[in-house]
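Here it is: the structure, laid out below.
Missing here: one protein chain of the complex. Every other protein chain is in place.
So that you can tell them apart, the chains are marked A, B and C in the order they are listed, and the count of residues begins at 1 in each.
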Amino acid sequence: MLFFLCFALFLIGLYCVLIKKNLLKIVMGIIIMEYSVNLFLIMVGYKAGAVAPIVTEGAGKVNFVDPLPQALVITAIVIGIATLALIVALCMRVYDRYKTFDITKIRRLRG
Amino acid sequence: MPEIELYLLITLMIVGALVAVHTRYLISAVISLAVVGMALAVAFLYMQAPDIAITQIVVEVLALVILIIAVSIGKEVVDIKGKRETLTIGVTALFVVIFALFAYRALADLPPFGSPLMTVSQHYVEEGLKQTGSANLVTSILLDFRAYDTLGEATILFTAILGAFAVLRKIGRKAK
Amino acid sequence: MMKLIPLFMAIPLGSAFIVVLLGRFKETISDALATVVTLMLAILSFALIIPLSQEGIFIYRMGRWLPPWGINLVLDGLSLLMLIIINLVAFLAILYSVSYMKKFTAKSAYYGLFLLMLAGMNGVVLTGDFFNLFVFLEIAAIASYALVAFGVEAEELEASFKYMVMGSVASVLILFSIGLIYSLTGSLNMAHVGTILQGQNGNLISFSMILFLAGFGLKAAIMPFHAWLPDAHPSAPAPISAMLSGVLIKALGVYAILRIFFNVFGMNIQLSWILMILGALSMVGGGLLALKQDDFKRLLAYSSISQIGLIMLGVGCGNYWGILGALFHLFNHASFKALLFLNSGAVEYSTGTRELKKMGGLSKVMPFTGATSTIGSLSISGIPPLNGFWSKLFIIMGLVYAGRYVLAVITILVSVLTLAYYLKVQRYAFFGKLGKGLEKVREAPPLMCASMVALAIICVGVGIFFYPIMKIILEPAVRVLQEGVGYSSLVLGG
Partner (left out) sequence: MKNGMTLIVRVIARFVSPMIMVFGIYIILHGHLSPGGGFPGGVIIASAFVLITLSFGKEIAYQKLKESTASAMESVGALIFLILATLGIVFGGWFFLNFLPKGEPLRLISAGFIPLCNIGIGLKVGGGIFAVFLTLILFRLLEKGEGD
């Protein structure tokens, strides 16, 4: 059930990207999709009743959650912020040239 | 339900995302998005991923700042009204519904929540400290077992920043 | 020899950092460094042919960790073919850029992004790990978004924004699919996943396949996902258009589809039909749309969609000749499409326009550009004995052997269509009377001519000596795809 909720978040992002007219709203849609995928990866690695994957002194053999998806998600988060920086820079430049964020008015190319 | 907190958090995230998509004011959209991000960080913490929670919070703050810069550059504080063409909406809705139905059937095949397979990770959990010397197993994966990924990730950041520099240049072509 | 494999990523990455650091002081340093680095990589990729033919496959374990736990690089026939294409075209494009990019500001940033894109593509074709594939794909993609907008004019920014939105959605789809694969198998290593998934079937696997197909299809601009390409490719500077159309969509899209569907999931009949239908759709659609264009570079961009469709069609039919033809066409398309984009760049450099109707008779004033573009056009239309003829012939043979006669006929018709729109290019731009106001047009600078001539020589040479090239470079690649899921045991056993 949790996976479906996570997927619902993904769909909201996809809907936002496909429907919205404002460039910044489209960017937000992409961010929402990235959030949902990160959440999904961490959910995949979650183990009920386990602890964070950090070995502490004195503790013997403990039950850890899956550390691999966590490493992947750190990478994915950083990729997300890098993409965001570039796309916001592009948005600002597009605004500079067209003086609008409206994608239906940004139409010099035929598509 | 055992994971009632998680259900609440994800519901909050969905509500926040819906608000962010539908609100009229761009600045409120950005702030609702930040709510989603912060809830995500708490959810990470709940799922025993403190590393990710820290990263998510700090990155979220920066993303918020960057988005606010972008919003405040334009004079359009209010979102642009109206949708794209009706045909596009129809096709999109149909596509999203088909996609969702297919996903609904497929996601049922996932292993149940809270019991990962850990085919490969078992090795990291058992041998990680011994083989890399790092007590934080996430770091041991990030910088030793899969350090090559981290190189790529650092390069992506570099690429994006170089790209942002290039895109924000005032003059692209030299005048003849 | 095996120790050389990580150099394909390390050299361009390191030199990208250095170019950006040093490029502020003097432009010639970055010119020289970028040229030397790409030349080195091109030579290196050719040098690997002989050792690979003796060994069959090279596995490089990053940080000495064994495959399922660490990341491994795999160099087999298919990867080597892609490496040769990528680094050869990259070298010639850089050679061309030395003169062409003088018109633009911030040249060192251009070289930095170019080298990063190169490193990303090399990483994609060499990796044996799903997540690593994603990471390097993102490097190449992000660099290409920035490069498309490099001129910072309104149209370029718009095209880049559209491209970036599409590309980001594709990346998210791919990452989601990787997550599904991980949850199902608990592993990220392609070979390991292949062994676990063998014989399994289910909704989840097909869902992740669909996500992969959509994600990589978006990157490869196969027909329902093609909307960004005709905007993005013409907007970029000419050498970047050549890289994007000639190499990037293949390395990021076609290669990834081939590797994942053939070697990890294993082909089945439904999948091959999907590939063939999508391929035929983009082949016909791209061709018809190309016919209508008056903008030189836009026409080339639509033609790229059509040719990628042809490649997918050849791959989809799945027998020896089809795959051989498809991979050969991959190589050939890189050479002649890069050549044609460089030609269009030279024309734009000298005349300042891309509209075909404003040109005319350019062969008289630009002999090198005119002659090489004629070779390129004839080659892409499949006129014997140029290289395009052989690859199209092999694909049609593959279709006939597979019993798909209708598709074979469609392919022949599309070939005629291709000839038609390239004849249009030749007639409007290069033959006939010299257009008005074009009397003072000069030939492009020598370095630009040199790289165009080199590509034209490749087109002719590969056409004439197709047999040795087929035996030495293409057959190992075909063998990799025909082995299918046997890839797993090769990688994990070796």
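Just so we're on the same page, a contact is a pair of C-beta atoms (placed from the backbone, for glycine too) under 8 Å apart; a residue touches a chain by one contact, two chains touch by 3 or more.
From a predicted model like this one, the values you see are computed outputs, not experimental measurements.
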{"item": "Chains in view that touch the one left out, judged over the entire complex", "value": "A, B, C"}
{"item": "Sole contact to the chain not displayed, among B:Leu12, B:Ile73, B:Val96 or B:Leu110", "value": "B:Ile73"}
{"item": "Options C:Gly14, C:Gly266, C:Gly432 or C:Gly486, residue touching the unrepresented chain", "value": "C:Gly14"}
{"item": "Hidden partner interface residues of chain B, rising order", "value": "50-51, 53-55, 58-59, 61-62, 65-66, 69-70, 72-73, 129, 132-136, 138-140, 142-144, 147-148, 150-151, 154-155, 157-158, 160-161, 164-165, 168, 170"}
{"item": "Residue numbers in chain A that touch the chain omitted from display", "value": "52, 54-57, 74, 78, 81, 85, 88-89, 92, 96"}
{"item": "For chain C, the residues touching the chain missing from this view", "value": "3, 6, 10, 13-14, 17-18, 20-21, 60-64"}
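To be clear about the criterion, only the chains that are shown with their structure count from here on.
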{"item": "Chain located farthest away, centre of chain B as origin (C-alpha)", "value": "C"}
{"item": "Distance between the centres, which are taken as Cα means, of chain C and chain A, whole angstrom", "value": "28"}
{"item": "Numbers and ranges of chain A residues touching at least 2 other chains", "value": "13-14, 44, 68, 72, 75, 79, 82-83, 86, 90-91, 93"}
{"item": "Chain C residues counted as touching two or more neighbouring chains", "value": "131, 135, 138, 142, 145-146, 149, 152-153, 157, 160, 183, 188"}
{"item": "Touching residues (chain side chain B, partner chain C) in the complex", "value": "102-103, 105-111, 116-121, 123-124, 144-149, 151-153, 155-156, 158-160, 162-167, 169, 171-174"}
{"item": "Contact footprint of chain C on chain A as seen in their complex", "value": "10, 13-14, 17, 23, 26, 30, 33-34, 37, 40-41, 44, 68-69, 72, 75-76, 79, 82-83, 86-87, 90-91, 93-94, 97-98, 106-111"}
{"item": "Chain C - residues contacting chain A, complex", "value": "131, 135, 138, 142, 145-146, 149, 152-155, 157-162, 164-165, 168-169, 171-172, 175-176, 179, 182-183, 188, 227, 230-231, 235"}
